[in-house]
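This is the structure, below, for whatever I ask next.
Missing here is one protein chain; the remaining ones are kept as they sit in the complex.
The letters A, B and C name the chains in turn, as written, and every chain counts its residues from 1.
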Amino acid sequence: MKTAIKCAAAAALIPDGASVMIGGFMGVGSPHRLIDAMVARAIRGLTVIANDTAMPGRGIGKLISAGCVARVIASHIGLNPETQAKMISGEIEVELVPQGTLVERIRAGGVGLGGVLTATGLGTPVENGKEVIEIDGNRFLLERPIRADFALIAARQADYVGNLEYTLTAHNFNPVMALAADVVMAEPEHIMPVGVIPPDAVKTPGVLVDHLLERAV
Amino acid sequence: MKTAIKCAAAAALIPDGASVMIGGFMGVGSPHRLIDAMVARAIRGLTVIANDTAMPGRGIGKLISAGCVARVIASHIGLNPETQAKMISGEIEVELVPQGTLVERIRAGGVGLGGVLTATGLGTPVENGKEVIEIDGNRFLLERPIRADFALIAARQADYVGNLEYTLTAHNFNPVMALAADVVMAEPEHIMPVGVIPPDAVKTPGVLVDHLLERAV
Amino acid sequence: MAAMDPKELIARRVAQEVQPGSLVNLGIGLPSMVATFIAPDLGVFFQAENGVIGLGARPPEGMEDEYLTDAGGGFVTAVPGAASIDSAMSFGLIRGGHLDMTVLGGLQVDGHGRLANWMVPGHMVPGMGGAMDLVSGARRVVVAMQHSARGASKIVPECTLPLTSLRRVDLVVTELAVIRPEPDGLHLVERAPGIGAEDIVAATDAALIVPRDVPEMAI
Partner (left out) sequence: MAAMDPKELIARRVAQEVQPGSLVNLGIGLPSMVATFIAPDLGVFFQAENGVIGLGARPPEGMEDEYLTDAGGGFVTAVPGAASIDSAMSFGLIRGGHLDMTVLGGLQVDGHGRLANWMVPGHMVPGMGGAMDLVSGARRVVVAMQHSARGASKIVPECTLPLTSLRRVDLVVTELAVIRPEPDGLHLVERAPGIGAEDIVAATDAALIVPRDVPEMAI
């Protein structure tokens, strides 16, 4: 059983310089209240692992604008000109990863695999500096697992065990990130009494969640 | 949209000598009516990929008893003395695979990965004949992806698009097997009209299902 | 026949490639226009890589849902029989060969049929998003793009921009031509209404294999 904590209290647990996976796709399914609390506490030097950096004024874009981020590992920064400008100025270091490779690298980190063997990226700049392994005559890139200090995820609904449900396109990276960090913080819209969410509806088991954040008012 | 077909018609589509993944764990969550139809048509020479071979008289155990099976890839055959006897007599060839490695090998086959890098099995007979890859100082077995001609899976509920829901411990290998075969046959208990299963409840999207079997009477 | 808008022409022609009952991913921009020209009774399911199978049209005003968007962040609807999936399943489908077809825009396609569509070094570094996975994993890759940009052919002998994948795409549709890359080169298979094969050859930097008769698109 978990006691829901305030977003400001959660943000205070994340030190400057931490690596944080953040769920969401263009801001859909991101932990917006927690992001606001991180901006409010003027967190600095984050490594952000996420699909994208959304757009200025939305989701992860707020962290970028507020100067909280030193490094980004993402598949796409195209809708956030500030990320691009800060990359060019050298303020933010950006590693671009194919979206499917990113999700598999995070999953590998979460489920204890040694790496990911994928054809995606072969013969492109993604291959640079990576080992290529030949298996039965086919070539695959060896991609490293990714883990983070924190996973900051959003869910439609939780219970006080920490079980999570997601909805529609707000699933995206959230379920897989819940597997791959030392500390998992989940921001639900609603929190239900224990026993109300049917076992078959649970997509992230509560045992993965370390901190349950207060629900939306 | 799919028209539900009879189990006998489905069994007739599976040729002798086919490789078949069959969902279920000790018979829980196996496609029982389809298995009965395969026994009735006296199918021969199957390669069965499954967690286990259940027990005599139940689930995959019926295929073993009826002499339908030439080869088994499984994690456990301990509750089926017939499988063990046929293995010792040479009638059935058995490859034993750690359960977690089995599910990841099937997933790798289903999602287009080149293999699985795992510590499970290192230093045990499972390592025999396999490549060991060192990544950042840690050693991992390179395990090959598994695919099959057919995946024969069971679901609690389907719609006529082929979307599937599973329940409780009857999930097990079914969702991952739905990804990893050339032809996927799903045996649901119930079939609902299209649009009735909420998108968030779907665990296997209907696009993966080739044949929807008639519902239980 | 009055000249059709080039993008509409491309989208209409690509729509003819979509098989009944198939699973299709449409890229942002021009490719997304293809959906407009697919008959609803074809049973085609559109997938967006952010996690919905059974993407429908934009909802009526006031009925948008913040949790139901396409990969470009635009509001969409879900058709009956739709399924929500997470990114692992979404890219499992894409990379595992379960996606029947993807339609993507292009910056360049070269004589080997290889696509470059994700960056212009020094100018535009948006990231590859799902493009590399889509091109590497989809059963069929169709590039929908204008034939030229700023007067320069986008179909070139060798891509000068970073590749999206080594995989040879299956079809290239422009407002001038339909081109099928094969191991022996780029085959000109159709010409746009009113366009001659010689016009296409002249507008194309890469070598084209041109048969005696090049049929006109049936648009």
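Definition applied: a residue touches a chain if its C-beta (ideal position, glycine included) is under 8 Å from a C-beta of that chain, and two chains touch if they have at least 3 such contacts.
Note that the structure is a prediction, hence the values are computed from the model and not measured.
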Write out, one label after another, the shown chains that touch the chain missing from the document.
A, B
Which one touches the absent chain: B:1, B:40 or B:168?
B:168
Which listed residue (B:2, B:33 or B:76) would be found touching the missing chain in the intact complex?
B:76
Of B:104, B:159 or B:187, which one is in contact with the hidden chain?
B:104
Interface residues of chain B toward the undisplayed chain are 25-29, 51-52, 74-79, 84, 87, 96, 98-101, 103-104, 107, 118-126, 156, 166-176, 203
Residues of chain A touching the missing chain are 1, 107, 110-113, 159-161, 163, 179-180, 194-195, 197, 199-200, 202, 205-208
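Throughout what follows, only the chains that are shown with their structure count from here on.
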Note to self: most contacts are between A-C
Farthest chain from chain B by C-alpha centroid distance is chain C
For the pair chain A and chain B, the C-alpha centroid-to-centroid distance in angstrom is 32
Averaging only over C-alpha atoms, locate the centres of chain A and chain C and give their separation in whole Å.
29
When you check chain C against every other chain, which residues touch at least two of them?
52, 78, 84-85, 91, 95, 137
Which chain A residues touch at least two other chains?
104, 118-119, 166-168
